[in-house]
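Shown here: the complex without one of its protein chains, the others still in place.
Chain naming follows the written order as A and B, and within any one chain the residues start at number 1.
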Amino acid sequence: MSAEAGIGQAVRTGRRGERPLGARIVYEVSKFIRKKPLGAFGAVVLLVLVGMAALAPIITPYGPLQQGTGPALAPPSADHLAGTDQFGRDVFTRIVYGSQISLQVSIGATVLAIIPATTFGMMCAYFRGPFDLIFQRVVDAFQAIPGLILLITIVSILGSGLYNVILALAIPASITGSRLQRAASMQVTGRDYVLAARSLGATDARIITRYILPNIMAPIIIVVSLGFGGYILAESSLSFLGYGVPPPAPSWGGMLASDGRRYMYVAPHMFIAPAIALSVVVFGVNMFGDAMRDILDPRLRGSG
Amino acid sequence: MLAAGVSSAGGVHMAKYVIRRLIGMVPTWLIIMFMVVFMVRLIPGSVVDLLLQEQGGGGSYQEGIDRAAIEKRLGLSDPVYVQYAKYVVGVAQGDLGESLWDNQPVTTLIAQRVPVTAQVALVAIVTSVAVSIPVGVMSAVRRDTPVDYLLRSISILGISVPGFAIGTAIVIFPTLWWGVTVSFKYVTFAEDPIQHLKLIIPPAVVLGVQLSASVARLTRTMMLEVLQEDYIRTARAKGLRETKVIVKHALKNALIPVVTVLGIQITNLIGGSVISETIFAIPGLGRLMVSSITARDYPVVQGIVVMTAVFVMLMNLAVDVSYGYLDPRARPA
Partner (left out) sequence: MTSRTFESRVSRRSVLEGIGVGALGLAGAALIGCGGGGQAGGEAGGSAGGAAGGAASNQPKGTGLPLTAPVVQGKEKPGGTFTEHTTSTYSQHDPGTALATNIWHVIGEKGLEPDPQTGAIRPHVMTSWEVADPSGTTLVFKIKPGIKTHNMAPWNGREFTAEDVAWNLERIGGLYAERLKIPAASFQRATMVANLTKAQAVDPTTVKVTLSKPNSSFFNGLMDTRVPFAPKEMDEIGWTDPMKMGGIGPFQISEWVKDQKMNYKKHAAYFRPGEPHFDNFNWTIIPDRASAVAAFISGQTQMISSVNQLEIDQIKKAKQDANLYQWVDSNWHHFRPSVEYAPFKDLRVRKALLLAIDYAQIMDGFFGSGWGYQAALNPGFPEGWKPDKVKTLPGYNPDTKAADRAEAQKLLAAAGYPNGKGIDFQIIFQNTSGAAYPENSQRFQAQMSQVFPEMKVSLKPYADNASFSVPQAKGDFQMVSYVITAAPDAVIDMQSQYYTGGSRNYGHFSDKGLDALIDKAQAELKTDARTALLEEFQTKFVNDWVPMYVLGAQPARVMVQGNVAGFDTTAGTWYGYSATTKACRWFYVDK
């Protein structure tokens, strides 16, 4: 059923609820595209990213670690859409598989960070007192130390490897991110229904999960969608300094920062391909995050 | 956190607020020092290993490497918490220790490197703010129009491309195309002011591009928020010209959190300076930090983190204090 028909029907009947679900989704999506085209572009990018990661073995002609698929350092051609690298590996294949790593890094770090951040934030807002006081000092400490230094130190301690990098990215974010969640939670804890629940004898845990958490979902979503791209960029900076996801993994950051820069003089495609992939994804993710925030942040709703 | 301590009772309260904040910084500082003292020592490969590594010979000089003596000489033989305590006491007296490699006082090393990093950061901040605030305002005022989309796209591109990629492009493409590139021979301002300023620009550009993007974005968001406020509607209803409304009323208030965020971004600038200092061969604080970690030069790493943290915290305090003066709602009556 087309969107127009669905809308027409809604107008005729005057009641939204009667529209079929499928049409409703199409309607919302087209509204989204019209009102926030950049955000829609970002959504498309995200979908492509996830699609690439999921379908990688199907859409690539070679393996990501397979050497000698063609002459080394060959420029883009029909056989090798993005050329080959110094081992004769197909760059296009590595870019596609790199999406898996980018997703793992950003989703992994985000999830690992958001759970403690939200927990600490809620706890601080709810319990206040000495716990809050001390924890805020810890947050101050983490914010005052330059992020890259923290990352390098943590990776040095843990050793190299994909999971260690994810952990390293998540740790500072989990602490500093709690501040936003705390602020959002504080707005909620003062509300009447929380006081009412408490006077009725609800346990702390129940109050936290039942009342506070749902009401801070919006800030959570905003933080997530805005921070997503940052992790991918951070991993590439770490790769530049030698602390990122190690070879032979096809991480975009690694491809860009080590091999790409090294062979840039004679094989610029090795630099340009991951640069484009990385930038487009981060750009798209940021745009999508902006759109999400525009929609969800109640203070920004309304005319404009 | 911001207007909390500032009441309408004026100057005395402000002073009390500042003192309270300064006292509140002490535990933070202690935590920072603990973190850094503890963490650098966790990194595998101590400086003693480095010093003793690779015995170039063999045979009769192999028996018993006297690690203990070296460790004692370097002050590394105490348990970590003792080293921490000694360090805190030292810092309280202004003594940041000496480099483990060449015994230079850490304060001297830092003092040598701070100026150029500060200059790069300053140029980056000034230029990016000059560009990004108008961009953010335009974007907000023309929300969801093609102008908004274009401006936002450009500024977001700034934070989508990794800093080292921008820096690499600045160095390599001119070389590839014309055989010329930036100069890598660093000179201080005293030695050759013009050349020095020329050296500062490329890394400032790299940092500035990234800073611009965040500031533009934040400005846009804050402007959007402020533009919905009642007093803006009142001003419009009073018939004030739109430009005046935007600049005189909205912008001032929107900028306050932006300034706050700039304070937070300073730590990012130091991290970002690592990359641009490496690519452009600038002897700044960022590079010193990374090379000290690589060399396990604990006092230098600790010193830089401590000094940076102090600076950041004081900056944030200054920003918050000025917030109290700028925000009409928080201004003393």
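Simple rule for what comes next: contacts are C-beta pairs under 8 Å (C-beta built on N, C-alpha and C of every residue); 3 or more make two chains touch, one makes a residue touch a chain.
Predicted model only: the values in this text are computed from it and were never measured.
Of the listed positions A:T60, A:S156, A:S251 or A:N286, the one in contact with the omitted chain in the full complex is A:S156. Contact with the chain not shown here comes from a single listed residue; of B:T28, B:Q83 or B:T168, that residue is B:T168. From the options B:S153, B:Q195, B:Q228 or B:T294, the residue with contact to the unseen chain in the full assembly is B:T294. Residues of subunit B in touch with the missing chain: 43-45, 47, 49-62, 64-66, 69-70, 101-104, 109, 112, 168, 171-172, 175-176, 179-181, 183-186, 278-281, 283, 287-288, 291, 294-296. For subunit A, the list of residues touching the undisplayed chain reads 65, 67-68, 72-73, 86-87, 155-156, 159-160, 241-243, 246-248, 258, 261-267.
One rule holds in what follows: only the chains that are shown with their structure count from here on.
With each centre defined as the average position of its C-alpha atoms, the distance from subunit A to subunit B rounds to 24 Å. Residues of subunit A that touch subunit B in their complex: 35-38, 134, 137-138, 140-141, 143-149, 152-154, 156-157, 159, 229, 233, 236-237, 240-241, 253, 256-257, 261, 264-265, 271, 275, 278-280, 282-283, 286-287, 290, 293, 299-300, 302, 304. Remark: subunit B residues 24-25, 27-28, 31-32, 35-36, 39-40, 42-44, 143-144, 149, 152-153, 156-157, 159-165, 168, 172, 176, 217, 221, 224-225, 227-228, 264, 267-268, 270-272, 274-275, 278, 289-290, 293, 301, 305, 308-309, 312-313 touch subunit A in the complex.
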